[in-house]
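Here the complex is missing a single protein chain, while all its other protein chains stay put.
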Amino acid sequence: MHVSPVREPLITGAKSYKDITNDVMAPVKAKPGKLWYIGITVSALLMVFGFIMIGYTVWFGIGTWGADRTIGWGWDITNFVWWVGIGHAGTFISAILLLFRQKWRTSINRAAEAMTIIAVMCAGLFPLIHMGRLPLGFYILPYPNSRDLWVNFNSPLLWDVFAITTYLLVSILFWYMGLIPDLGTIRDRMKTAWKKKTYNLLSFGWKGSARHWHRHESMSLILAGLAAPLVLSVHTIVSFDFATSVIPGWHTTIFPPYFVSGAVFSGFAMVLTLMIVTRKALNLEDYITVGHVESMNKIIIATGSIVGIAYITELFMAWYSGVEYERYAFMNRMMGPYAWAYWIMMTCNVISPQLLWIKKLRRSLTFTFILSIFINIGMWFERFVIVVTSLHRDYLPSSWSMYAPTWVEVAIFLGTLGLFFTLFFLFIRVFPVIALSEVKAVARSSAESFIEKPVKVKPSEEPHI
Amino acid sequence: MKENIQIRDAVPFNFGKNLKKALAIAAAIGLIALLWGIFISQAPASRIWANMWMNALMFLFLGLGALFFWAVNALGESTWQINIQRILEAMALTIPFSLILFVVTFPGLGHIFEWTHTEHLDRILQEKTPYLNIPFWILRMVIYFALWSFFAIYLRRVSVRNDFEPREDYLRRIRNTSGWFIVIFAITSSTSAWDWLMSIDAHWFSTLYGWYIFSSLFVSALAVIIIITVALRHYNILPNVTSEHLHDLGKYLFGFSIFWTYLWFSQYMLIWYSNIPEETFYYVERVRHFKTLFYLNVGLNFLVPLLALMTRNSKRQPLFLAGVSIVVLMGHYLDLYLAIMPGAVGHEAAAIGVLEIGLPFFYIAAFLAVFFVFFGKAKPVPENHPYFIESSSYENI
Partner (left out) sequence: MKSIVYGYFTDENDLLEAVKKLQDDGIRIEDVRTPFPVHGLDAILKLPRSGLPKVAFIAGLAGGVLALWFQIWVFTSAWPLVIGGKPYLSLPAFIPVTFEVTVLFAAFAMVIVFLVRSNLGPGSVPDILDEEVTDDHFQIILSEKHNKLSDTELVNALASTGALGVQNINTGK
């Protein structure tokens, strides 16, 4: 297939297939450096602290949190939606960009999918623990029981159970099926017996047979075709948690696509945060290029603008509807006791991504990194504003109250951050961060300079295992 | 890498006598239908004006959807569509002409929009008068058309000029202009939907409405792009358009039909679920008095593309794909019908008769006439486009 010479190369430097294998495998083979140890220790400590606080909550009850009448949901559901949203970028990159034949996805999809799975795990914690009696958590599943009782299929909270579970499982399938060939590559490069055996087990005995590749490609395409509507449906169903209600600020028909755009928006921001650091730390700058960062920034500006337009639409419609409760809800967001959260949200989500229209900023790694953090902060505040400000003042003024989180809730949130980074640190050590076979498949047509023979490796640099 | 690219030369296009005759006949059918509706069916004025309004909107939607498709692909640096680029351009150039069709319907605005009757507005409509008043409404319409026409004409000019003097900054210019257009379109597609469709049921509101109408607009345009592409290919005017391009267009039709369904379902289910009377009356009217059409709408726009376009081969057969596109286009006409008629005409006077079936022929003929004039004014494919070769030699997954 012809690739126009005008296109920016996806792989910089002179690379052969062997170079690609060695570059990507280096972090898996090499011993981790000091920074990795520090990183995973800090994360693990946060994670353990968070889990202890979850135990504390389960033992002493939801009273240890700040939720009360009438604000039944606070940091818990804000965090849940935030994490699920972040997870969406991985599937978007793997599935939707595959369907759109975007070759640049090949160097970021593996890490992004891993991020998705970890983020969905973090997200799933919150619905489980916010119900209070965690040991009875299995009640949410439709299993035959002696009470002839079934779950409430009419409730969006149950639709969530199915959506999140399906999303987690299908994401794992998609990620793992893509990993199998690369695990085969690692197995064949390992020299130690136990490592070889472990990776053989993990790679399911992959041998690169053409017949298997044919089925694998067909399966990947169908999985992408399934995952694409799945990712749209998951955050849609999450939005249904709010939109099926009757309170102003929650009940509005634009929520489904607006939530999905917001999810892709925050997810890509998190992918950028991770990738900008990872590419430097693991010497993968030739594969995750400035061009890749720019492409991701374009998606950020598109989805960020969609989110911005949704905000403006909601504001206009609140006035246009003539419904005084709807009008008050938005006036309260802008000028009430939580106005500070609203304006942080507006600045981070609407104003800052618009700077990406400037090409220089789109291609600046420093700016992108800082912006990605702001976007994630902004998106957290968006969920906070939606959840808390709508609940704290709805139809009946005598029910109005205020919410503030307790240190237990803050600790649990930090714990999920710890869980996220711990698992990600482990991921980059055990699995190849870049989809080896996929990058090789585009190397000849899209590399800056594809060479047959690998770059000569000095004897001292030869990796030993 | 060994490349074996064969770029075939196009047969030049000529807007010939036979084609003009066919379009004239179609236009005549449309006018006869209109006269039939007025004099023989004795349709009430609201039904006649509402039909003209519906057709004017569909005419505009086709051009607008094509312009959007062009701009969004340019921004995404996509290349496969370059071979059908001139189809998109010619469709986009119909936008300024659709204004005429809107203006022609102005005498009937009072029949379509209840908020125009300023003498007896209830409290709810009074609250909306800062936005829903004729002067501001017309001003907005002028602004929409001015902006959209500007982009269609400017992008076309840059594209055609590149045929004769290829420039280094061509891609950058197209991208930048497309960027501006996308932002403006994102806002104006919603506000125009509110102005021209949502305000027909002026007591009702839905934040999703603008995007829902956009999805219908886009799928309709895709259907017409497919039909025109298949037709032109049949006459060898676009020899480098292969099954690969049709496959991609089919994917778009499939995917965005599902997207339309997703938005349709979201809006419906959320209003159904919360059961708030000031919102539900919109759907109660349609489900109670337009029941068959209401469900047929989902059937034609969801089930048909979902089942017919699922397999790989279905999207690669020109005639089958064109056939499905025709069905989907009719389905979106129905969608527009259901958006307009219940509010503008009411269930007692609304019907599907000679007027509804025949009048679109006039507008389609007018659309195609303008389209072919502009298609014939430039080369059928932009051969100097940097992505032209990539577009002519790619393979689908």
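Note that the chains take the letters A and B in the order they are written out, and that residue 1 is the start of every chain.
By our rule, a residue touches a chain if its C-beta (ideal position, glycine included) is under 8 Å from a C-beta of that chain, and two chains touch if they have at least 3 such contacts.
Computed from a predicted model, the values in this text were never measured in an experiment.
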item	value
Residue in contact with the excluded chain [from A:Val170, A:Leu419 or A:Ile434]	A:Val170
Among A:His251, A:Arg279 or A:Lys440, the residue in touch with the chain that has been omitted	A:Lys440
Per the touch definition above, residue among A:Gly184, A:Gly304 or A:Gly378 touching the missing chain	A:Gly184
Positions on chain A where the hidden chain makes contact	1, 16-18, 21, 142, 148-150, 152-156, 158-159, 162-163, 165-166, 169-170, 173-174, 177, 180-181, 184-185, 187-189, 200-202, 204-219, 222-223, 226-227, 229-230, 233, 237, 240, 436-438, 440-441, 444, 452
Chain B residues that touch the omitted chain in the full complex	1-2, 265, 268-269, 272-273, 275, 310-311, 395
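In the analysis below, only the chains that are shown with their structure count from here on.
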item	value
Chain A and chain B: spacing of chain centres that average the CA atoms, whole Å	35
Chain A partner contacts - residues on chain B that touch it in the complex	1, 3, 5, 75-79, 124, 127-128, 131, 171, 179, 183, 186-187, 190, 194, 205-211, 251, 255, 258, 262-263, 266-267, 269-271, 273-274, 276, 278, 386-387, 389-390, 393-395, 397
Touch list for chain A against partner chain B, complex	1-4, 6-7, 99-101, 217, 221, 229, 232, 236, 240, 243-246, 251-257, 298, 305-306, 309-310, 312-314, 317, 320-323, 357, 444-445
